[in-house]
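Every protein chain except one is present and positioned as in the full complex.
After this line comes chain A, so read on.
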Amino acid sequence: MQRESYTTVTQFCDDALFRDWVITGRDHAGWVQWLEANADKQRLAQEARYLILAIGSEAPGASAGETDQALEETWWRIHEQEHRVRPLALANWWRVAAAVLLFALGLGWYASRRYSPGTDVSVSRPSAASPGSRDIGIYNDSRVPRLVNLEDGSTIILQPGGKLSYPRKFAAQKREVHLSGEAFFEVSKNRQRPFLVYTNDIVTEVVGTSFRIKAADDQPEVEVFVKTGEVHVRQIQPKGSKAAENVVLLPNQSVSYVKSSNLFEKPENKDIPKRAIEYLNFDFSDAPVGTIFSTLESAYGVTIDYPHDVLRDCYLSTSLSDEPLLSKLKIVCESISSGTQFRMEGNHVIVESTGCN
């Protein structure tokens, strides 16, 4: 609206240029001149000026120092929040899960990555975290396995006492995580981005597969057990030393790395106790949907809520293997019907369905 047509004090007050003139003295719109030429507006303008001066302008509620301090606290709280066990009843919690793609439920912030310095080229030390990327640390201090879903869709089941750290966003060429303790991995397949698991002594490289690593700090050995796919295990060696021994593992093979002798041993007669997820069979032939869900529940330590009545008479034949949990759920839900969807709230899966085909 043209200022010539202003008829109220409010119109002057709402005029950004007028306010700027009153508050800062900068007369970019030529108000002095304009008011001289428009004497009939002088009274309104003067009233508006007094009012603006009386209302004042925004005074900062914090200094730059206080602001930065609050920013630091906020980051700290964000990390704390991302790694806290959340009560499932908390409304809208699933949105958090969806938003940060962080399904880990470990307690505490595991920042100290113990990692021997100096490596050869093929086992290069993961690039230092760039200023823009902070690592996520998970420590499972509970008594039950924790499911961790990574940004690339991979699933990790972290056993009690296990510590895991990984970047918020994986690098373009490779996916690197650090582990201390025991964990089972289901890596989403991507040949262009190998998946590397670093423990104190060895590095395990895969492209897409499932395997288990047991690397407790207080144990003399590190164990790698492969369920499906192909896995390469190497010793992490100081720079300049001879090329690292590379052990190739195929399904159902395992290897132990003896820390004291720095050697790999194939534990031929060793009976490695299997975790639920490793011995459970995901081949289903005409199985009730409820059975499939309860198998997934025991394998991944999650709870699955689904409409029992709606899905009572639904049967599926499907062969699931080493896909990460999210992929398994997606396959199952898509097989039931297009009206079936799931979402995750921490260790809790909620399936909504309008029925089966």
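By definition in this document, a residue touches a chain if its C-beta (ideal position, glycine included) is under 8 Å from a C-beta of that chain, and two chains touch if they have at least 3 such contacts; residues count from 1.
Convention: contacts and distances are computed from a predicted model.
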item: Complex member absent from the view - protein name from UniProt, among "RNA polymerase sigma factor (Sigma-70 family)", "Acetoin utilization protein AcuC", "Phosphoribosylformylglycinamidine synthase subunit PurQ" or "ABC transporter ATP-binding protein"; value: "RNA polymerase sigma factor (Sigma-70 family)"
item: Hidden partner chain, touching residue among A:Ala29, A:Leu51 or A:Ile350; value: A:Leu51
item: Touching residues on chain A - with respect to the absent chain; value: 9-10, 13-14, 19, 22-25, 31-32, 35-36, 42-43, 45-47, 50-64, 67-68, 70-71, 73-74, 77-78, 81-82, 95-96, 98-101, 131-134, 168-169
